[in-house]
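As you look at this complex, bear in mind that one protein chain is not there, while each of the others sits in place.
The block that comes next holds chain A.
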Amino acid sequence: MKKASILMIVGPLFLLGLYIFPLWNIMLGAPQYPDPLGLNIHINGLQGMNEFDIQNIDGLNHYIGMQTLPKVEDMWEFGTFPTIIGIMVALGVLIGILGYFNKVGYKWFLGWFILMSILGLLGMYDFNAWMIDYGTNLDPNAIMKLTNPDGTPMTYKPPLLGHVKMLNFDVTSMPSIGAWLMFVGMMLTLAASYLGWKNTKKQ
């Protein structure tokens, strides 16, 4: 149980990476952007890959009537997500410590993992909902109003994962270091649950 508990203490700490590294990354390349524009999505706000990328993405998007990218104060998520992550890390470490002293069992470990997974899925859902709004809720007075071949208005939702061609831009959306660290951390807690469970079977 000691080994499992140590993993349970260490696993949640990986989530602290989210305070430093971006969760997600969206790259926009085009013929006239040989150095692509890039957007790093952190839990506490958006950052350009290069200093002026956000300004330049907004500048381009205004042609097709997209809203400007949200600032920290524009989205409650940027305030709430860091708090939730903080609470989950503290909770996870606490469960691990209690496990170490045999106060709680592997079910708590698994419970933390399931709770974190649900929160993660909710986060993804929320992120996707924002992207739908960002890509489809367009200014009716946009300079360029483009339509699909079937006559419906063209929309510009970036992909949640993977690559999409949008007008002259190649848009690629991928998890970034923060997300990978979170994934590793969660896998460690899952491993902790498994080891804990194996331990109980032995006894």
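Operating definition for what follows: a residue touches a chain if its C-beta (ideal position, glycine included) is under 8 Å from a C-beta of that chain, and two chains touch if they have at least 3 such contacts; residues count from 1.
Note that contacts and distances are computed from a predicted model.
Q: I notice the complex is incomplete. Of the names "MrpF/PhaF family protein", "Sec-dependent nitrous-oxide reductase", "Autoinducer 2 import system permease protein LsrD" or "Protein translocase subunit SecD", which is the UniProt protein name for the chain that's not shown?
A: "Sec-dependent nitrous-oxide reductase"
Q: Could you tell me which of A:63, A:101 or A:125 touches the chain that is not displayed?
A: A:63
Q: Give me the chain A residues in contact with the hidden chain, please.
A: Residues of chain A in contact with the hidden chain: 35, 51-52, 55-56, 59, 63, 143-144.
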